[in-house]
Every structure is written in C-alpha cells, then in structure tokens.
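Of the protein chains in this complex, one is absent; all others appear in place.
Entry: chain A
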Amino acid sequence: MTTPSQTVGPFFGYALPYAQGGELVPEDHPGAITVTGLVLDGAGEPVPDALLELWLGETGTRGALDRRGPGGSGFGRCPTAPDGSYRFRSARPATPYLALLVFARGLLKPVMTRVYLDDAPDPLLDSLEPAVRATLVARAETADTYVFDVRLQGDGETAFLEF
C-alpha cells in the first residue's frame, strides 16, 4: 500500500539543498553544459521556493551527494532563487534528454518532465502536437548553455510525464 505524497512545503531550504548540489561536474569538466531556466506559476509569476532534481541515468564517479573529485555525478539538486531561476552544470547526457523533477509549496506531489537538448526525432516528442512538443525542448542559448523554463500551469504549460 503506497505511502501518499505531501507537499515539500516552504521550509525545506535549510535541509534538502546541499553544497554544490547543482554542480554535477567541476567547472573545468570537458564538454560541461549548463541547464538553466525559470519556474513559473499559472499567473506567469516566478516560483521562488521550488526544488529541482536532475537525473542523467547513472550515478557517475562523483557521488550523488559528495562533489569532491573529478568526473561527474548523474544526480543534481537545486532550489530556485528569489527570481524563480535555477541552474545546473552537468555533463552531456548519454540519452537525448535529462529527467527533471520539480517540488514546491503548492505541489502536493512532484511534477516530472524531460529536458531534451535537441529537437530531433524521438518516440515521445514525435507523439506530441508541436506546441506541447516545444515545451520539452531546451533552447540552446550558446553551444553549451540550454534554457529550459518550467511552466506549472496555463499558457505554454510544460508537458509533465508519468509512467
């Protein structure tokens, strides 16, 4: 009998974020990418108290929690700033996408989505109408910086996933 979910609430900030949680790889890691963006609510306002978790599918040589040493971790955690922004530094994933979970006050359970780095043929993307598809594809701002906004509700609402 599954244990039900409850909101992460507003006061996780001193407990769940950890040092360099959003930095899955060191700054000088070859081929590192930045994934950044905003979390927005149904009024288009920034969500300053969300927590994002990024998963690449393999834990990697650095730990999930311990950022010492070279190489990369496959897991990252980053709270949003007061302006609703978040930022991860990661290795380029082996898959075309990164898995993303968002927790926040007002979310009684997390939302899960995928950050696709390219708008290439893909079984999930190809099953979606263009406007919905577009919400899953990050915008390449530079060769190594990808912008991915999460719109929880309303115009341009991000496609959220379940299994």
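The working rule: contacts are C-beta pairs under 8 Å (C-beta built on N, C-alpha and C of every residue); 3 or more make two chains touch, one makes a residue touch a chain; residues count from 1.
The rule is short, and it goes like this: contacts and distances are computed from a predicted model.
*Asks:* I notice the complex is incomplete. Of the names "Cytochrome-c oxidase", "Autoinducer 2 import system permease protein LsrD", "Protocatechuate 3,4-dioxygenase subunit beta" or "4Fe-4S ferredoxin", which is the UniProt protein name for the chain that's not shown?
*Replies:* In UniProt, the chain excluded from the picture bears the name "Protocatechuate 3,4-dioxygenase subunit beta".
*Asks:* Of the listed residues A:V8, A:C78, A:A91 or A:V137, which contacts the missing chain in the full complex?
*Replies:* Answer from the full complex: A:V8 touches the omitted chain.
*Asks:* Could you tell which one of A:L38, A:L52 or A:A104 touches the chain left off the display?
*Replies:* Hidden-chain contact among the options goes to A:A104.
*Asks:* Extract the touching residues of chain A with respect to the undisplayed chain.
*Replies:* Touch with the absent chain occurs at residues 1-16, 41-43, 45, 47, 53, 55-59, 63-66, 73-75, 93, 95, 97, 99, 101, 103-112, 123-124, 128, 152-154, 157-163.
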